[in-house]
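Sharing a structure here in structure tokens format.
Shown here: the complex without one of its protein chains, the others still in place.
Showing chain A:
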Amino acid sequence: MRIPSWLAQHVAALRALLVFTVLLGIAYPLVFVGVAKIPGISDQSGDLTLIGQSFTDADGNPVTKYFQSRPSAGGYDPTATGASNLGPESVVDTLSDDPEEASQSLLTQVCARSLAIGKLEGVDGSRPFCTADGVGAVLAVFHRDGFTGPITRVVAVNQTDVPFVTTYQGVTVEPATNGEDYQALGGVITPIRGDAPADPVVPADAVTASGSGLDPQISPAYAELQAPRIARERGISLDRVHELIEQNTDGRALGFMGEPAVNVLKLNLALDGS
């Protein structure tokens, strides 16, 4: 008996799939697992200095004798990689009495990190759109007719005690109340630039989380910022620290690919070893 052609086609499909599964799904990867065991080809458990670490104590405070890595959305946990995924206009915090409910906008995260790093390194941690107390400088501006008309009310949405400005266009700025969504109430969200320099002292990579959550590297500028603290904490010369930074910096491949970057783990290992 001849099997119907539609069935024959599916049988052929199944056979093809099985053949390819053996060939591409089993033989191909396993051959390379074998090749990887040839000395010099590949590190068996991976090059561990490729995976970033956080150099903080059990409470999350920086261990000052170490260079610090970038912020990580996953806390440098290789079993939970990824990014914050917060957008460029993530500027309003969710304020709540319940810490489970509360969440920081990306802007406030950036401001808080900048302030903390400024303190740690003894430099100016201010940034555009950030308040002096390290949150996003953002107002909800209420107009009489929605988007137009005279301003009736202004709220500093990320601050519950003292607003970063006292008045906005003649209207007194009030602090925010926990649990209130001022955008839903009709407030126009207005970030305030402030007068911080456009090129802040604390570098960009120091205040932003990477895509992987495992970024092993920091920019040479961020390493440079940390160098005096490391020299002081370890009682070694600044020149020696610079030398080690230099040794652990990967330049652009072929001079034009990517950006120069300093491997923090290698650098800290070198410091411990010297």
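As a convention for this text, contacts are C-beta pairs under 8 Å (C-beta built on N, C-alpha and C of every residue); 3 or more make two chains touch, one makes a residue touch a chain; residues count from 1.
What we mean here is this: contacts and distances are computed from a predicted model.
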Candidate names "Serine/threonine-protein kinase RsbT", "N-methylhydantoinase B", "NAD(P)/FAD-dependent oxidoreductase" or "Potassium-transporting ATPase potassium-binding subunit"; UniProt protein name, chain not shown: "Potassium-transporting ATPase potassium-binding subunit"
Full-complex contact with the absent chain, from A:V173, A:V207 or A:I230: A:V207
Interface with the unshown chain - residue positions in chain A: 6, 8-21, 24-26, 28-30, 32-33, 35-36, 41-48, 50-58, 63, 66, 70, 76-92, 106-107, 110-111, 127-130, 136, 183, 191, 193, 198-200, 203-205, 207-219, 250, 252-259, 261, 265, 268-269, 272
